[in-house]
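Complex shown without one protein chain; remaining protein chains in place.
Moving on to chain A:
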Amino acid sequence: MRPILLSGHERALTQVKYNRDGDLIFSTAKDQHICAWYAHNGERLGTYHGHVGAIWSVDVDPTCTLLASGSADNTLRLWEVETGKLLHTWEFPTAVKRVEFSFDGSKVLGVTEKRMGHLGSIVVFDVDLDPKAEQTDERSLTIICDESKATVAGWSYLSKYIIAGHEDGSVSQYDAKTGDLLDNVPVHELNQPITDLQWDSDRYTFITASKDKTAKLISARNLDVLKTYPSDTPLNSAAITPNKDFVILGGGQAAMDVTTTAARQGKFEARFYHKIFEEEVGRVRGHFGPLNTIASDPTGKGYCSGGEDGYVRVHHFDAGYFNFYYEVERERMNKLAAEGASKK
């Protein structure tokens, strides 16, 4: 199906995110405002004004009440989704590169940049989901990353762990309650930064995208690398599709290198891999700059991607996507169906 082109941003996209129902898309870019869009037709619902720097990250709580955003203006802000009202601002000495709500929306984490003598850190705040409530300024947790700065972080299932991806290509597992470092595993090539970290719908596993041209599916429980998806271009983003066992990778020649290479060199395509068999199954073209961010619809109906070119492209999957199964998958489905029938 033809993608819907969302051209509301004037600069490179930094993150796109669906809400839990999959009907809204939130997008951030370097142009200092957040946009909310209807996923089904691409109409803009509104914008959130207030940041005075590039916005790096956005997340919405599971009830779609609050929106958190992290920006290069050194603030992490909380907004009311419905009205666009700025509810709270947390200030930091450096930029906020990543924000994420825990699975129940009770906490939000922010990843702060390492700069000007400040070490990178991961900070956690308790959040009251009632928009009228007063939010606390007190951090409930601070994790300092003194080895290699964290570039991305997120909450595992049941908010048990905080998982961070680092600039040196490793991932860390922290106890989400105490902030203790439980484990650190170098999963990607040394000093190839991890650019994205996204969860499956249960938050059991996460996928990391790295500049080393691979994405990896990793278990949150023990940081075992379950699957590796090799590509031929540095990756900026990776997402796991719900319902169907696919992953979507996006990247492309770094923006600063594009002018030095031929146009066809860019590899600005979203690539679909089978999550379990690690095989590439398809590509979607369209962007004319590297893909900076990819999000998959939590209901499994589509995905969207944001590019360096300033566009968000929203795709709704065709029947072919839903009907596609490997022989062994079909075999298993038939077996399960037969067992189900015999039980009845």
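Note that a contact is a pair of C-beta atoms (placed from the backbone, for glycine too) under 8 Å apart; a residue touches a chain by one contact, two chains touch by 3 or more; residues count from 1.
Note that contacts and distances are computed from a predicted model.
K.L.:
Looking at UniProt, which of "Isopropylmalate dehydrogenase-like domain-containing protein", "Putative DNA polymerase delta subunit 2", "Vacuolar protein sorting-associated protein 21" or "Eukaryotic translation initiation factor 3 subunit B" names the chain we cannot see?
P.N.:
The record names the chain that does not appear here as "Eukaryotic translation initiation factor 3 subunit B".
K.L.:
Looking at the whole complex, which of A:44, A:160, A:244 or A:316 touches the chain that is not displayed?
P.N.:
Reading the full complex, the residue touching the unseen chain is A:160.
K.L.:
Can you say which of A:42, A:105, A:251 or A:307 touches the chain missing from this structure?
P.N.:
The single option touching the absent chain is A:105.
K.L.:
Quick one: which of A:133, A:226 or A:337 touches the chain that's been left out?
P.N.:
A:226
K.L.:
Residue by residue, what part of chain A touches the chain that was omitted?
P.N.:
Interface residues of chain A facing the absent chain: 20, 62-63, 65, 103-105, 129, 157-158, 160, 202, 204-205, 219, 221, 226, 232, 245, 261-262, 264-265, 275-277, 326-329, 331-332.
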